[in-house]
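A short write-up of the structure that comes next.
Every protein chain of the complex appears in place save one, which is left out.
Read from first to last, the chains carry the letters A and B; within each, the first residue is number 1.
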Amino acid sequence: MEVNWKKCLLLAVLLGLLVVVPLATDLGSNVMNVMVTLFIYIILAQSWNLIGGYTGQINLGIVAFFGISTMVTHFLWKAGAPIYLAIPAGSLSSAVLAALIGLPTLRLRGMYFAVGTLALAQAAQTIVANIFTRTVAMPGSFSTTYSLTPRYYLGLGLMVVTMIVVYAVTRSKMGLAMVAIRDDELAARVTGVRVFKYKVLALLISAALAGLAGGLYAYVRLSFWQISTVFSAAWTFDALLSVVVGGAGTLFGPVIGSIFLIVLSEIFANTMGQAHLIIFGFLFILVVLFLPQGLIGGVDLFRPRMRGRANRHKEESAHQTMSS
Amino acid sequence: MHALIQTLLIGIVVGALYGVVALGFGLIVGVMKFVNIAHGSFIIIGGYVAFWLFTLLDIDPYLSIPLVMCAMFVLGLLLYQLVLSPLLKYPRAEMRLDKSLLVTFGVTWILDNAVTLLWTPDTRSIVTSYSGSTLDFFGAKLGVTGLAGLILAVLVALVMHLLLTRTYFGKHVRAATEDAGAAALSGVNVQRTYLVSCGIAAAMAGVAGVVIVSSYSIAPSGGLNWLLTAMVVMVLAGEGNVTYILPAGLILGIVQSISTLFVSSSYQQPIALIIFILVLMFRPNGLFARVGR
Partner (left out) sequence: MLEISNLDVYYGDLQALWGISLSVEDGSVVTLVGSNGAGKSTLMQAIAGLLTPKAGSITFDGLRLDRLPAHRIVKSGVCMVPEGRRLFPRMTILENLEVGASTARKARQETLGWVYEVFPILEARSRQQAGTLSGGEQQMLAIGRALMSRPKLLLVDEMSLGLSPLATQSIAQVIKGLNESRRLTILLVEQDVQLALSLANKGYVIENGRIVGQGDAKDLLCSEEIKEAYLGMGKAG
């Protein structure tokens, strides 16, 4: 296995900076806020990257796994659990939800999983909006002791954990299976890959990561004017946009994409308010159609790799013409 | 007895609407193997067009249908030309389907946000002089708007059926549905067939929107629910079977309605979901699978 020393050094330096700089100088709460938000986005984007970018299953309702963790984390923390336990618990709840939706829908064709997850997220939003009609807040003591610093470092830590998890999974046997499923599910199945098992595993891990993001968000946000917003489709869209723009199926694509998204958001949200969402929509479509490999040059989502492609074309043509 | 007839009537009216809602969605999936996540948004937009024609120009919603259909037809053409046709370069059907999921998700994001921005998140509905009137039907009450919706649904389904079976365009659509490559080899301009089909699908979504805004209400975020309904009905009818969509819708509507005799009406959505999952598990080719092959 080739290890790119230059890259590792660069990463180490970056990480070092991220750790040390906030300790050395006061960056101001604006910058710290943006950084923490960035961490949340990166984690959520990586979550989608795992199930969508690497395994090729389009999850249009990833916010469901995000939101449920936010809520579980919030209520556990409010009830007295330390945040270091509440967040993993939230993440676990995401995984459980993933199992519930994944087991029936992952056996089906891609479109049913996509619409199924979409439906789940929508249902969650509706149900939560109906149950929690008033502000969901933390007791005053939490607000008075609020400090961005621990949140920044927890966020940084969770982000690093996420990157490590994604790295480890994609370099493992499971990672190979995931990519095989994405590139050609039928071929993977006939060559013995346990397709369903790996799809479910990928979804569980993806959901757990989304749960980390959700838990972190609960820690950062404290109170919610309207808690159903944690199930808003905007989270899903942002995650999708980050991954597609950055480069799906790559380790750093979602990171680049998230940075890109945050930067653009800052620029546009100030100048055009609500309308910036529409611009992002166009951007998303343009990227999917004309720059499917993203900025980093990741895998064109669902385009099989070079070697195999030609053989598959031939197979397919033969396949097509053979059917009568 | 009254209760039973009333229940059936409601089921038929609702089911007919389900059918119209699903027609456009099912057509696109069947012919081009693309999933249009924005279908729900199209329905809502159709409703808005009717709403504004009514509110600003006093045009009766049912009379505005031709206008709505024209506007939506153009929207459908645009959808195909700008967003879906670039996907044809991918040779594999799964790839195209997945890409269409992504791309139409983007479209729905744009449309829903644009609609919210333009016309606020408020719920709208059209109330005419006859909106509240009901007719007597063997002791049960049938709303005028419900009846209108039912008639429209049957008309649309009939026209669709005739189009598919009696016209050359329809034969092109069916041929492309079964084997697009062979259709091209037989001289069918498959891309043009896709283009027009998309327009027709959007036009039908428009009709659904008009019925919905007249009988119920619309809001920018309402599209998703109708998309889900469309998908369930399509599965019941069997993918690619546009002809069975109205019957499938009716069945769903009636079953849901009858279920309210036994359980609380808040269970209607889960019941639809259960039917959906059962059909996918045991009759993946639709309820009518044995017919037609």
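We take it that contacts are C-beta pairs under 8 Å (C-beta built on N, C-alpha and C of every residue); 3 or more make two chains touch, one makes a residue touch a chain.
None of the values given here were measured: they were computed from a predicted structure.
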Check the options B:Leu82, B:Leu185, B:Val263 or B:Met281 and report the residue that touches the missing chain.
-> B:Leu185
With the full complex in mind, choose from B:Lys141, B:Lys171 or B:Arg283 the residue touching the hidden chain.
-> B:Lys171
In subunit B, positions touching the absent partner = 168, 171-172, 174-175, 178-179, 181-191, 292-293
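Keep in mind that, in the parts below, only the chains that are shown with their structure count from here on.
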Can you list the subunit B residues touching subunit A in their complex?
-> 29, 35, 37, 83, 86-87, 90-92, 94-95, 97-99, 101-103, 105-107, 109-110, 113-114, 116-117, 179, 181, 224-225, 227-228, 231, 277, 280
In the complex, the residues of subunit A that touch subunit B are 56, 58, 60, 104, 108-112, 114-115, 118-119, 122, 185, 233, 237, 240, 244, 274-275, 277-278, 280-282, 284-285, 288-290, 301-303, 312-313, 316, 320, 323
